[in-house]
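Missing here is one protein chain; the remaining ones are kept as they sit in the complex.
After this line comes chain A, so read on.
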Amino acid sequence: MAGQGNSSSSDKKSKEVMNDVSTFRAENLQNNMKVVYYSRTFLSIIGGAISGILGLTGCMGFILYFIVMAITSIGLIAKAKFSLHSYFDCWNRIILDGFLGGLMSFVLFWTYPFL
């Protein structure tokens, strides 16, 4: 979980957001989103293993998935030092993106300990 996307231009950005001038570099933004995707996938695998080992069944496992994803979002926001707009262009990028992508991995690694 390396969150160092674009620290070079982050200091400038915070003030320019107010002027509605977009100063995002597409490559850096893409890199940040890739980091978000990796950390979500990793945590969904870990979360699946945890819920399998705890022996959760049914709805409890999905609730654990939501909790894990919420923790991931909070962790990513903390990694961005709570100034989200210097790394991403909108909140959805960090909160919603890739939310359902990790679900299949979660289910697979949830099933493994039950075998």
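Following the convention adopted for this analysis, contacts are C-beta pairs under 8 Å (C-beta built on N, C-alpha and C of every residue); 3 or more make two chains touch, one makes a residue touch a chain; residues count from 1.
As a convention for this text, contacts and distances are computed from a predicted model.
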item: UniProt protein name of the chain not shown, from "Translation initiation factor eIF2B subunit alpha", "DNA-directed RNA polymerases I and III subunit RPAC1", "ER membrane protein complex subunit 3" or "Cytochrome b-c1 complex subunit Rieske, mitochondrial"; value: "ER membrane protein complex subunit 3"
item: Touch residues of chain A, complete complex, unshown partner; value: 15, 18-19, 21, 26, 34, 37-38, 41-42, 44-45, 52, 56-59, 61-62, 101-102, 104-111, 114-115
